[in-house]
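In this view, the complex is presented without one of its protein chains, the others remaining in place.
Residue numbering begins at 1 within each chain, and the chains themselves are lettered A and B in the order written.
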Amino acid sequence: MTESASAPHVVIVGGGGTGGAVAHDLALRGLRVTLVERGELTSGTTGRHHGLLHSGARYAVKDRESAVECIEENRILRRIAPGSFEQNDGLFVAITEADEAYEPLFFESCLASDIPARRVSREEALRLEPNLNPAVRLAVQVPDGTMDAMRMPLRFFATAKRNGATIKPYTEAVAMTIVPSGTGRAVTGVSVLERTSGRRYEIGADLVVNAGGPWAEKIAALAGVDVPIAPSPGVLLAVRGRYANMVINRLHASGDGDIVVPQRELSVIGTSSWLADDPDHLSVPADHVAMMFAEGSALIPAIAKAQVRATWSAARPLIGERGATSGRELSRTFKCFDHAADGVEGFVTISGGKATTLRAMAEAAANVVCAKLGIDSPCRTREYVLAPHTAYYA
Amino acid sequence: MNAQLDPAHDTHATADTGVRVRFRVYRYKAGDRAGHFDEFSLEVAPETTVLDALVAIRTRLDPSLVLRHSCFHASCGTCGMRVNDTEVMACVTKILDLGSATVKVEPIANGALLGDLATDMVDFYARLAAIGRPLIRESEWLPSSIVPEGIEAYNRFESCIECGLCTSACPIVATDPRYIGPAALAAACRAVEEPRGLDPGAIMGLVDDQQGAWRCHAAFECTEACPSAVDPAGAIMALRRRAASGRLRSLIGGRHA
Partner (left out) sequence: MNEQPLERTTPERGTEGASPRRRGLAGWADPRGRRLGGLAFILNRLTGLGVLLYLSFHLVVLSLLARGPSAWDGFVSIAGSPLFLAFDVVLVFGLLFHGLNGIRVTLVGFGLVVERQRAMFVALMIVGAIALAVAAVRIFTAG
C-alpha cells in the first residue's frame, strides 16, 4: 500500500502477535507504521503458547460471546493464512461420569455459538486416536487446529512490511516524548535504544500504541500512565512423540492442563495459572509441571512415560480489578485503554485476547486509532491473504 | 496480588541454588572491528537451560545482550547457538547436562550477525525461498487411525524449524558461499517427495547441480546437529539417488526413443 507522506505516523510498542496484526491493519489503511520490539518478534508471550487454533468450544458454555468471536476468527485465519495450520480438528473427550454428564450442555452450547460439533462414540474416538485413555466414554469433534505460534503471526509482520510498515526488532522503547497539550499532555514520540548498535534515537509519532502484552504496564509507565495489566503465567510442557493428530481437550468446564496440542513431532500440554509481579521473572514451578503430566496423561496415558522436550512458562496479560471499570471493552476477550482519559493524548493501550483472535483485536484497536486520528478507512484484514512468513526475511 | 512463587520451587531457577556456573558470551555490536567474550556468573538448577540463563543475564546483568528466542520448546527455531563448540537449541539445552563449569555461548556460524548472539537469517531464507519452502505434509503418525469426518487426511507441519544449526555445522557451507546448503536441500527433498503444488521438476533442476546436492562431502554434521530429525544428509543423498536414476532412465529411454 502506498501511504502519502502526510499520512499519520503510528508507532507500535510491542512486537507480539497483537503488535504485528495492528501494524498490518494500519498499513493496509494507508497509515505510516513503525513497530519497535526490544527482542526478537513474538519473543514475549505470543511465541510461547501451545499453538492452539481455537474453535471457541472451550468458551461455549460459560462465555458465548468469546466463543462466537473465536470461531469467526478461526474461519478468517484459515482463509487469510492458508497453509499455516495443522488442520485435523479436535476432540473434547469425556473421561469421567461428570465429564459425560457435562456433554449435552457442551454440545448444545457449541451449536448455539455456531461452532460445528459432532458427537463421537467411544469406539470411534479410539479408532480416530488410538492413544486416548481407554476409559474414554464419548467425545465431541470441533474445528480446533494447530498453528505455528511464531510463524503464523510472523505472516502479519511480513505483510505489513511489504505494505510499507517499518519493523524494528532489538529496539527497546526507553522513554516517551511528552509535551503539554491543551489541558493535559500528549505523547509525540518514542525514544528507543537500538540494542544491536547501542545507538539511541527518537521516533516521532502522531499516536503510540502500547501492544506490550504482560509488559504493557511497564511501557505505559514511560508515558506516565498507569494501566492495570499484570502478568498471569502458566506452565507448559512439551513431550517427544505425536500421540494424537487431533487436538485433545478434556470435556469439562475449564481447568488446568486440560489440553494436548500436537505440534510437529511433539505433544504440548498446558496450562496452569498464577499471579506474578514481573513478566521478566517467570518461574517454572515443579508442582505445576507435575500437574501437567497428571492432567495430560488423564487424556493420553502414554504421556506419563514420554520423554520431556521442554518445560516453560508464558504470561497472559491479566486486566486487573481497576481495569474492570476503566478502559473500553472492545469485546469480552480484549480491551483498549485510551489514555486521554488519564490526561495523556496520543497514547492507547490494547490488551488481552487469545492467540486466535489477534486479527480481531487489531481491527478493533485500529478502529480506535483511526477514529482518534480522524482517518476514515475501513478495515480490510478479513479478506486480505497474508504473505508467507519467509517474506519477512526478503 | 500475590508475589511470585517461592524461587526455591522454580525448576528453572537462575539464583539461590548453590550451583554456580560461569558463562562466556560472545558480544558484537555494529561498528565493532572484532567480537569479544563477556563473562557472567549465575547460579542454576538442574532444569535451567542455556536460554534461561541468557534471559536472566539480559534481565538482571546486561540489558544490552541481543539474542533471538520465542517458543521455549525448540519449535520456532530462533534460539540456535553454538554452546561449547556444538550446535544446539539453547531453550532445550540444560546447563548442568553440559558437564562443564564454564559454558561458552556463540552465535551459529556461517551467517551474518545482527549483534551478539542474533544471526541475520536473510541469506538462509533466500535459499529456502528459491526452493519453495514446504510447510505442511501428510501426517505419517498413527497410520492405523481412521480420519474424522470432514478431514481429508491428517496433516502436520514439516519438521524443519529453520534454525540454521545444519548450515552452521556444515564444513562446506563454512568455506563455499555458493553451496545451496543442507537446509535448502532438505526442503527440496521434501518438496520433491510431496509436491503439494510445487513443481518437482524445477526443484530437481535447481539441486541437481554442482553447487546443489553434489557439493556435499558426506560429513553428516547437519544430520547430527538437527534438533528436529530432518536428516538433511539423508535428504541430500536421496536427491542424488533421484538425480542419478533419472539420468539413467533417460539414458536407457533415449536408446529406445
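Everything that follows uses one rule, which is that a contact is a pair of C-beta atoms (placed from the backbone, for glycine too) under 8 Å apart; a residue touches a chain by one contact, two chains touch by 3 or more.
Since we're looking at a predicted model, the values are computed, not measured.
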Let's see if you follow the contact definition: name the visible chains touching the chain that is missing. B
Of B:R60, B:K94, B:R137 or B:R196, which one is in contact with the hidden chain? B:R60
Which chain B residues touch the hidden chain? 15-16, 26, 28, 32-43, 60-62, 82, 84-87, 106-113, 169, 171-175, 177, 216-221, 223-224, 233-234, 237-238, 240-242, 244
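Just so we're on the same page, only the chains that are shown with their structure count from here on.
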On a C-alpha centroid basis, what's the spacing between chain A and chain B, in Å? 25
For the chain A and chain B complex, residues of the former touching the latter: 39-43, 46-48, 51, 83-84, 86-89, 116, 118, 120, 124, 127-131, 141, 146, 148-151, 170, 172, 195-198, 230, 236, 238, 242, 244-246, 262-266, 268, 274-278, 280-287, 289, 309-312, 314, 320, 388, 390, 393-394
Show me the residue ranges of chain B that touch chain A in the complex, using the header's touch definition. 1-5, 7, 9-13, 29-31, 47, 49, 55, 59, 63-76, 78, 91-92, 114-116, 118, 121-122, 124-126, 128-129, 133, 135-136, 139, 141-142, 144-151, 154-159, 161, 228-229
